[in-house]
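One protein chain is absent from this view; the other protein chains keep their places.
To keep things simple, chains are lettered A, B, C, D and E as they appear, and every chain counts its residues starting from 1.
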Amino acid sequence: MELVPGNTLITATPQEGRELAIAMARKTIGAIQPDADVRKKLRPDYANNADSLTHAGHVVAIEFATIAAANDYWRDRA
Amino acid sequence: MELVPGNTLITATPQEGRELAIAMARKTIGAIQPDADVRKKLRPDYANNADSLTHAGHVVAIEFATIAAANDYWRDRA
Amino acid sequence: MELVPGNTLITATPQEGRELAIAMARKTIGAIQPDADVRKKLRPDYANNADSLTHAGHVVAIEFATIAAANDYWRDRA
Amino acid sequence: MELVPGNTLITATPQEGRELAIAMARKTIGAIQPDADVRKKLRPDYANNADSLTHAGHVVAIEFATIAAANDYWRDRA
Amino acid sequence: MELVPGNTLITATPQEGRELAIAMARKTIGAIQPDADVRKKLRPDYANNADSLTHAGHVVAIEFATIAAANDYWRDRA
Partner (left out) sequence: MELVPGNTLITATPQEGRELAIAMARKTIGAIQPDADVRKKLRPDYANNADSLTHAGHVVAIEFATIAAANDYWRDRA
């Protein structure tokens, strides 16, 4: 199972880095719960719950911190 | 969908970095739950709950840590 | 709204850094829930709850990590 | 008990680093709860719960941050 | 109120660094809930609850990460 799309942490822009962070967070869930039907059934549980969404955003923030460091914060673009 | 306003982590001041952290945290929620009506309906759930607000602040703190590092902590301004 | 008092992460001492961490954590909550009356009403919910206090302290610890790094851990004072 | 497969944090690719992160997270649980029957019995509790899966993904994100830093973010491959 | 005992993050040993981490975590709670009677009343709530203790240990781990970095991980002593 592909866990890191493109198998690299390097992206051209912060936007792409953020998209990668979201994708990586999702793929981990897929690795822990490989049954797509179960995941689909669970989606409304968190997508309609404020605290669950905050926690999902929390995980994305942590993934992004790693990706941003990998890209030296895209400072060359600034 | 725009996930990083301005597509850069570089800001002029800590204040602007903090505003970016809040904006990034919010946009992630928008990416996970794209339905604005659902998000609007959920807002009172966390905006009137102490623990939910603390968790939201927690995510902002993590986003800000990344942005602060990207800006070398705005040390040149000190 | 002022999110970073003094608009700098640089402080003279760890004590002042810690005070800034607490202030920044609080101001984020103020940005997310701008209604002071609501915040005041919610205060007993977490100030009298052990787990809520622990989480509040958790956020302060994260804010402080960023501030401490910004100040190179105040090593020059040691 | 083996806690770090291969006893190294160095991997060839981000994908392998992510797999190591998942393995390390799981082995820690095995160290805290060594009874495989108990762990097996608990699995449905979190594998069918959205918030539990998010938290499991959260831990993987933290483990991966360490592994990614160890590998200098696999920048040489980019 | 004293938030960082000794007003420094520099300690002689990891053991002392860990003691400082615990002290800093506690003093933050004291800053957020200054009423010692309330804090005393809340203590059994978390001291007799496994999840509350884990979260308290979580905060100590974060404080210690900052202190350990400040002391360059006490590598000179190794």
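Basically, a residue touches a chain if its C-beta (ideal position, glycine included) is under 8 Å from a C-beta of that chain, and two chains touch if they have at least 3 such contacts.
Just so it is clear, the model here is predicted, and its values are computed rather than measured.
Undergrad: For chain E, which residues reach the chain that was dropped from this view?
TA: 13-15, 17-19, 22, 47-51, 53-58, 60-62, 64-65, 68-69, 73-75, 77-78
Undergrad: Using the touch rule from the top, list residues of chain D that touch the missing partner.
TA: Residues in contact with the chain left out: 2-4, 7-10, 24-25, 28-29, 31-33, 38, 42-43, 45-46, 49, 51-52, 55-56, 58-59, 62-63, 65-66, 69-70.
What we mean here is this: only the chains that are shown with their structure count from here on.
Undergrad: Farthest chain from chain D, going by the mean of C-alpha atoms per chain?
TA: Ranked by distance of C-alpha centres from chain D, the top chain is C.
Undergrad: Using the average of all C-alpha atoms in each chain as its centre, how far is it in Å between chain A and chain B?
TA: The mean C-alpha positions of chain A and chain B differ by 16 Å.
Undergrad: Mind checking the centre-to-centre distance between chain A and chain E? Centres are C-alpha means, answer in whole Å.
TA: One centre to the other, that is 31 Å.
Undergrad: Can you pull out the residues of chain D that are in contact with at least two other chains?
TA: In chain D, nothing touches at least two other chains.
Undergrad: Which two-chain combinations touch?
TA: Pairwise, the chains that meet the contact rule are A-B, A-D, B-C, C-E.
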